[in-house]
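Removed from the display is one protein chain of the complex; every other protein chain stays in position.
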Amino acid sequence: MADWPLYEVFVRSKHGLNHKHVGSVHAADAEMAMENARDLYTRRSEGVSIWVVPSSAITASSPDEKEILFDPSDDKVYRHASFYKLPDEVGHM
Amino acid sequence: MYAQLVETGAKRVKSLEEMSPEEREFQLKIDAETKIEAKNWMPEGYRKTLIRQISQHAHSEVVGMLPEGNWVTRAPTLKRKLQLMAKIQDEAGHGLYLYSAMETLGADRDEEIDKLHEGKVKYSSIFNYPTLNWADMGTVGWLVDGAAIVNQVVLQRTSYGPYSRAMIRICKEESFHQRQGYQILLDLMREGTEEQKQMVQDSINRFWWPSLMMFGPSDDQSPNSQQSMAWKIKRKSNDELRQMFIDQTVPQLEFLGCTAPDPDLKWNEERGHYDFGEIDWQEFYDVLKGNGPCNKERIETRKNAIDGGAWVREAARAYAEKQQQKQQNAA
């Protein structure tokens, strides 16, 4: 029984945070996917916002491309906050 | 444990030297505790073993709704009814988390469920036992969920990322299940009538041994365990987990003022563990093969639900297609 298509679910757990992938649901349409996602992934009020995306619409990077896609930024340490040493007196930033 | 016997297809574990370069790289990743993700290369045996284990686990959660569903319509108070409903709902949810993890491996949920309904795959033997009195709702929470939690806590560190993340979620949600169960029993034992107390002891007598069987056969009878451990799909052996469970459960049993139906159960000072009697393995294999008290009813109920719901799912799909067509026409 090839039934309802698969949707990937992303939940924003708190205001100010990014949506995070939490899993998937089956649903006949986007509206139902939204409701199913709400019923499944936010039973303990874990979310303030939900995205659902048809799984077939997602293009994922292949692990073989890891070196091309991600390695070049490995040496760009200035992109990371820990690169900037600040005196302790400045406090948490 | 919800997956008691998982076939790995491996007679013995290969050494690093015997492996292909890909296999070796994979095994080294596992050894270094790097999580495997859906798009990573993996040996076919690993993928198949995981699909078997995760689907067994998911089927167990779903079938596991039925013994409790048997009492949810008869829960004695509003509070107990709400607690039981929430717990059963969590179980459906956990089944869905696990199916979702399984689908990242390229398995199809509907196909795997069909296999369950055709009797081709297993689910935990425990859910083939009947729930005969209200105290069973306490015992199932305390012993059955308790045994499951012992296993699932360890599985949070399983090597496959999506499975591990599902387990972390499940463990977080499941902590209330065992407490809920134990509290039912404790209240009945402390403030209950003589009849209610007998209900509790009767329930423990029936569920004690089946709960111990949840961890699967002894290590020397588990040829698949070694491969699963090498792949870090399993993290601890059946016997280790069973002993952990008994050691933590006996003091709780004594606190209730109840006894276990095992004359050999006693503390062994030397081992620092409880000794316990021999499990009836014939019964275990019988139930697992389909000859338990409720195997037939459980599968029938699930099959009827899904088969009987075919027109519902079909209608929802047809409606979705029509709506999409309308939108396209309007655009």
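Letters A and B name the chains as they come in the text, with residue numbers starting at 1 for each one.
The rule is simple: contacts are C-beta pairs under 8 Å (C-beta built on N, C-alpha and C of every residue); 3 or more make two chains touch, one makes a residue touch a chain.
Following the convention adopted for this analysis, contacts and distances are computed from a predicted model.
Within the choices "Thiosulfate oxidation carrier complex protein SoxZ", "Thiamine biosynthesis protein ThiS", "Ring-1,2-phenylacetyl-CoA epoxidase subunit PaaC" or "SoxAX cytochrome complex subunit A", the name that UniProt assigns to the complex's undisplayed chain is "Ring-1,2-phenylacetyl-CoA epoxidase subunit PaaC". When you scan B:Glu17, B:Glu33, B:Glu195 or B:Glu270 for touch with the missing chain, the hit is B:Glu195.
The missing chain, though absent from the display, is touched by one residue of B:Val6, B:Ile30 or B:Val62; that residue is B:Val62. Taking the complete complex into account, residues 3-4, 25-28, 31-32, 35-36, 39-40, 43 of chain A touch the chain not shown.
Taking the complete complex into account, residues 62, 65-66, 68-69, 72-82, 85-86, 88-89, 92-93, 95-96, 99, 134, 184, 187-188, 191-193, 195-196, 301-302, 304-306, 308-316, 318-319, 322 of chain B touch the chain not shown.
Just so it is clear, only the chains that are shown with their structure count from here on.
Chain A and chain B, compared by their mean Cα positions, are separated by 28 Å. Contact residues of chain A toward chain B in the complex are 1-4, 6, 23-26, 28-29, 32, 40, 43-44, 60-63. Residue ranges of chain B in contact with chain A, taken from their complex: 37, 39-41, 89-90, 93, 96-97, 100-101, 103, 108-110, 114, 166, 173, 306, 310, 313, 316-317, 319-320, 323-324.
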